[in-house]
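Of the protein chains in this complex, one is absent; all others appear in place.
Let's turn to chain A:
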């Protein structure tokens, strides 16, 4: 019993090490000065980070990526939430159709999709090929399966149909019912799929490169470009970007598991305090920089 436990621990330990070594290597490289014939770097420097954080292009790329993500994820929530709600509550017959449609993007490789999109949108009534708008559209489709599953599962878990029935009998309109008894109960579930989508889009390269490329330089394209000039700098970018993803996934995990523990708060309070916490972290990070 005990020996098998140590065995498990060893296996997990090796696995973690295996996964962490490239990351640790990258991190070391990003703060290394001279590092050619020693095991560990001979000296350390922050100059790659300083260079990175002083590069206007990095900030611009970051901003562009953020813009794309906020637009496509925001659009997805605004469009999919009411759609899925209405379909699953009032037109349950159509649910299968919606599900099939939402799963389609899984079946199309990004390259094939991109070529098709460029062909379709380079002329015709909506000539948006090469602009960020086509990328927002493509991203909307990319995250559709996640958003669909997340929202649908949340609605089913809280038994939204019955909650709406109950609220309507108590005098609420359908919209009031959605706002007061459905939305507050599914918001954390939606937040999880939203954050997952954000993490996914952060590292998206294929579509961005094919659809807009250098005309609208996203973080990933910037990274690919820098790969040719300095390895140290790219490592710094990767580490920065990795920290952001880590923060996001950490948040997702926390939101997913928070149900069982902790004092009971209403969802509103919980999310408020969650944002406060993030804000505080950001503040301390900023203070650290100054």
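What we mean here is this: contacts are C-beta pairs under 8 Å (C-beta built on N, C-alpha and C of every residue); 3 or more make two chains touch, one makes a residue touch a chain; residues count from 1.
What we mean here is this: contacts and distances are computed from a predicted model.
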Remark   = Per UniProt record, missing subunit out of "Sarcosine oxidase subunit beta", "ABC transporter ATP-binding protein", "Nitrite reductase large subunit" or "NADH-quinone oxidoreductase subunit I" is "ABC transporter ATP-binding protein"
Remark   = Which of A:158, A:200, A:224 or A:244 touches the missing chain? It is A:158
Key: From A:66, A:172 or A:224, residue that would touch the chain that is not displayed   = A:172
Task = Since one chain isn't shown, list which residues of chain A touch it in the complete complex.
result = 158-159, 162-163, 165-173, 176, 180-181, 184-185, 264, 266-267
